[in-house]
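With one protein chain held back, the other chains of the complex are shown just where they sit.
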Amino acid sequence: MAELEKIEASDRVYSLNLGPQHPSTHGVLRIVLDLDGEYIIKADPVIGYGHRGHEKMGENRPYKQFLPNTSRMDYLSGMLFNHGFVLAVEKLVGIKVPERAKYIRVIASELNRISSHLLWFGTYLMDLGGFTPFLYAFDDREQILDILDSITGSRLTYSYCRFGGVSRDVDLKFIEMTRAFLKRMEKRWADYDSLVTKNVIFIHRTRDVGVIDRELARQYGVTGPNLRACGVAFDVRRSEPYEVYDRLDFEIPTGTKGDALDRYDVRFKEMQQSCRIIDQALDQLPEGEFLTPKVPQKLGPPKGEVYTAFESARGLTAYYMVSDGSPGPYRCHIRVPSFGNLNALNDVLPGTLVADAISILGSIDVVIPEIDR
Amino acid sequence: MGYFKDIIDGGLSLIEGMGVTARRLFQPLITVQYPRKKIPLSSAYRGHIELKIFEETGTHKCIVCLNCEKTCPSGVIRVQGEKQKEKGPKTLTGYVIDFSKCSLCGLCVEICPTSTLEYSREYELVGDTGADCVFDLMLRLAKQVEQREEKKKTQGIAA
Amino acid sequence: MKIHDIEARMRGKFGDLPLKRDETGVTGASWSIAVPIGDLRDAATEFNAAGFFLESITALDFEDTFELVYHFNCFEPGSRAVVRVLCGHDQVPPSICDIFRGAAWLEREVHDFFGITFSGNVDMRALLLPEDADYYPLRKTFGKVGAYHKREVIYG
Partner (left out) sequence: MSEGLLGSEWFRLILGLLIVLAFSQLNALFLVWLERKVAGHLQLRPGPMEVGPHGLLQTIADGVKLVGKELILPFKADRKLFFLAPVMVFMPVLVGFLVLPFSRGLIIRDMNVGVLLVFAFSTITVLAILTGGWASNNKYALLGAVRSVAQNVAYEIPLLLAVLSVVLVVHSLSFAKIVEYQKTVWFIFLQPLAGLIYLIAATAETNRAPFDIPEAESELVAGFHTEYSGMGFGLFFLAEYTNMFIVCAVATSLFFGGWNGLFGISLGIPGVFWFLLKTYFLIFVIMWVRWTFPRVRFDQLMNFSWKVMIPLSLANIVITAIVVKII
């Protein structure tokens, strides 16, 4: 680093404007890089291009009308964000959810998590220059979208969860499709292993690249797979189990070094664990109601506040809502995981190459509209 | 001999990867040439909303309660009603949606007390201007009723 | 459990009175503590030393005051704690960005939305809003809002 500082004083340093329109910035992110040759001296991510004011929107409408907004923040895990919001409101108002609905939500959420990770897998490989895995991943993702489409009627912004259940019951066809998908994926993991995980070029591009260690992760509030990659088995599904996660048997995959390869491994294994969760949840899926009929149209929550954390595909996400007793929240804040994950780049990028910067950016899996809200 | 082992292992991993892609060369294609072939829609598909025609009455059951208009998060729906008699229920005179603002959440369909709203199964909705996204559901309903009657007629002749 | 250690230390430092336990679990945190604005950095330092990470910073706009809400968590089950700081509309809270590096952006976000300037945070550029934004959208005086309450209306 001392050497780098010396160079900084010289006029060899030039700045490169990476984004907002750039093939690998996943949404509209701009990073102003100070470069010496191809080495990065300083990185300053500039965000906010996709700011839509979701928090303000939340404040000036009833809880129910904020539902469709939730899946538009992190559009890749719309179901999870939807789910989390419903959890928060149910906790605030005190609505009981039928068992069957809980299971359906978990299944749908985990399917969504796999689809989000699959998309990350594809785009990450594309960032590294491999185009084909992207399309294979999209092939699999398409199966999930079809499954979710069959119950929610939508492929991306689901708006599926309702206060006290879900909007539509699952049928036998859904269960059949999901089982077929799980079976299909068993073979696909091996293909992905041969095509990517074992590939020597891929390993060289990711090993020891962009190390986020435990301390750095804590400093920046990095959560989710990026945190687990450095060896911390912290998962909201385990630490504060919601719905039926405490009844399901699954592992929390962790890495050791916290480099891009570890992050890749963790996400890859997470997809397999999600498959396990879905399999068990399908086995345990009880009969019964999918929606509590007693939920009033106009919610009248007590005064106070609620903070509900859940594990989205990118990490710890939380809804913080303050209620003044009216049908809409007085303040609605959303803690998004990508915020901290991207923030850590300030410290991770300096000293790396531009090529590695792309690899790192891809490996931390940010969804910019989620940060911008 | 780690040097040569690394090279050979690396080379083999590359060949393994090429095997995966080569196998795909002989697998059937998964894409659909869209305008020529189409995939069946999901039964839960949520398009824009439409007034449902009930068999027994041959028309919709809207009572102009304005629940849909009030519950819509994006302010898409405009409903107009008129009282036919001094003391009586309102009847629907206009139902217009601005689809360009719709977020397809489905809250209006769920809240409708008479279940007279349903999802359209149209998805090829292209327009040149924003005005093309404004649908007059009454007009659409009238057209549908017409089509139905024609169908009935032709079926009747055939029978 | 780190959460019990830090609770004991907080009680030692600020007394029992400002610390509120939450038995219902609705607030998502084991307890919350109201800290005077001058002691915010001390509290944050304690949390940092105990190995907590900063989950979120946000503010609430009331008619009489702002309230800053800091959520801390550590990598153990159910270990969330809340630090609440009352900050008058004209007060300048201290920045904790040198204690938690991730706080810099979170404070910038709060500055964006509420116009609260944090002393000690050198980088107060707009984060999510355009550079030339001269409004604070999450203040209750901006745009369409339902109500503008005093703090006691909600928190008693």
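Each chain gets a letter, A, B and C, in the order it is written, and its residues are counted from 1.
To be clear about the criterion, contacts are C-beta pairs under 8 Å (C-beta built on N, C-alpha and C of every residue); 3 or more make two chains touch, one makes a residue touch a chain.
Values in this document were obtained by computation on a predicted structure and should not be read as measured data.
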Name every shown chain in contact with the chain that has been left out of the document. A, B
In the whole complex, of A:127, A:149 or A:240, the residue touching the missing chain would be A:127
Per the whole complex, from B:18, B:41, B:125 or B:139 the residue touching the absent chain is B:18
Listed residues B:27, B:84, B:129 or B:155, member touching the removed chain: B:27
The missing chain sits against chain A at residues 14, 16, 22-24, 37-38, 125-132, 135-136, 139, 195-196, 199, 201-202, 204-205, 353-356, 358
Had the left-out chain been drawn, it would touch chain B at residues 7, 14, 17-18, 20-22, 24-25, 27-31, 33
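Note that in this section only the chains that are shown with their structure count from here on.
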Measuring centre to centre with CA averages, how many angstrom lie between chain A and chain C? 25
For chain C, residue numbers touching 2 or more other chains are none
So chain B residues touching two or more other chains come to none
Report the residues of chain B in contact with chain A in the complex, numbered from low to high. 9-11, 13-14, 16-17, 19-21, 24, 30, 42-46, 71-73, 103-107, 110-111, 119
Help me check something: in the complex, which residues belonging to chain A touch chain C? 47-48, 51, 53, 55-56, 59-60, 91-92, 217-221, 227, 232, 234, 238-240, 303-309, 316, 318, 320, 322-324, 326, 328, 330-331, 333, 335, 339-340, 343-344, 346-347, 371-373
Interface with chain B, chain A side, in the complex: residues 61, 64-69, 72, 132, 136, 139, 142, 146, 149-154, 157, 159, 162, 167-168, 191, 194-196, 198-201, 297
